[in-house]
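Moving on, here comes chain A:
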Amino acid sequence: MSKRSTEPLLWLLFSAGGVVAALLIPALLFLFGLAFPLGWVSPPHYAHLAAVLGHPVSRLGLLVFCVLALFHWAHRFRYALYDGLRLKHLEGAINLLCYGGALAGSAVAGYLLLTPW
Partner candidate 1 sequence: MTLSHDVVIVGGGGAGLRAAIAVAESDPRLSVAVVSKVYPMRSHTVSAEGGAAAAIRSDDSLDEHAHDTISGGDWLCDQAAVEAFVKEAPEELLRLEHWGCPWSREPDGRVAVRPFGGMRKMRTWFAADKTGFHLLHTLFQTSLKYERIDRYDEWYVTKLLVDDGRVCGVVAFELMSGRIEAITAKAVILCTGGCGRVFPFTTNAAIKTGDGMALAYRAGAPLKDMEFVQYHPTGLPFTGILITEAARAEGGWLINKDGYRYLQDYDLGTPSPKPVLRSMELGPRDRLSQAFVKEAEKGRTVDTPHGQVVHLDLRHLGSTVIDTKLPFVRELCLSYEHVDPVRELIPVRPVVHYMMGGVHTDIHGATPMEGLYAAGEVACVSINGANRLGSNSLPELLVFGARAGQAAAAFASTAVHGAQGGAAVRAQVEDERRRLEHDLLGRDGGKEPISAVREEMQATMEDGAGIYRSGESLARAADRLHALQERFRTARLEDHSRTFNTELVAALELSFMLDVAETIVHSALLREESRGAHQRTDFPARDDDRFLASSLIYRNADGSRQMEYPPVTITRWPPGERVYGR
Partner candidate 2 sequence: MADLITLRVTRYRPENDTEPTTQDYEIPLRKEWAVLDGLNHIKDHLDGTLSYRWSCRMGICGSCGMTVNGEPRLTCATFLEDCAPGPIRVEPLRNFPVIRDLVVEIGDFMRKLPQVKPWVIREEEASIDSEYLQTPAELDQYKQFSMCINCMLCYSACPVYALDKDFLGPAAIALAQRYNLDSRDQGSAERMDVLSAAEGIWSCTFVGECTTACPKGVDPAGAIQRYKFTAAMESLKAFLLPRGTR
């Protein structure tokens, strides 16, 4: 595949990932990363969470979120390595690391979210 045909699609994934990450992560990470562990807010009961997550729509939604967010990371991180660390000559390896990583991550996410509980 030539650059020209993949680059636009990767960019779309990156952008979509940027949007969902910007909208969703702050609240979620605040809750699960700080508020619950530090006891500012008591965590939801297992039953409630299981019900929410048990719904196929939420799991499908989470899968889309994970894939987009991973591709967001892959694309941005790739350019950060190119420019920030000036590693453009290692293009091949970097692409493998970033997009390969995103693909692998997406597969894991798919497995976790789509296999019936």
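Selection rule, in plain terms: all candidates are chains of the complex that A comes from, given by their letters.
Rule of thumb we're sticking to: contacts are C-beta pairs under 8 Å (C-beta built on N, C-alpha and C of every residue); 3 or more make two chains touch, one makes a residue touch a chain; residues count from 1.
What you are looking at is a predicted structure, and each value in this text was computed from that prediction instead of being measured.
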{"item": "Options 1 or 2: the chain contacting chain A in this complex", "value": "2"}
{"item": "Interfacial residue positions of chain A with respect to candidate 2 in the complex", "value": "3-5, 7-9, 11-12, 15, 76, 79, 82-83, 86, 88"}
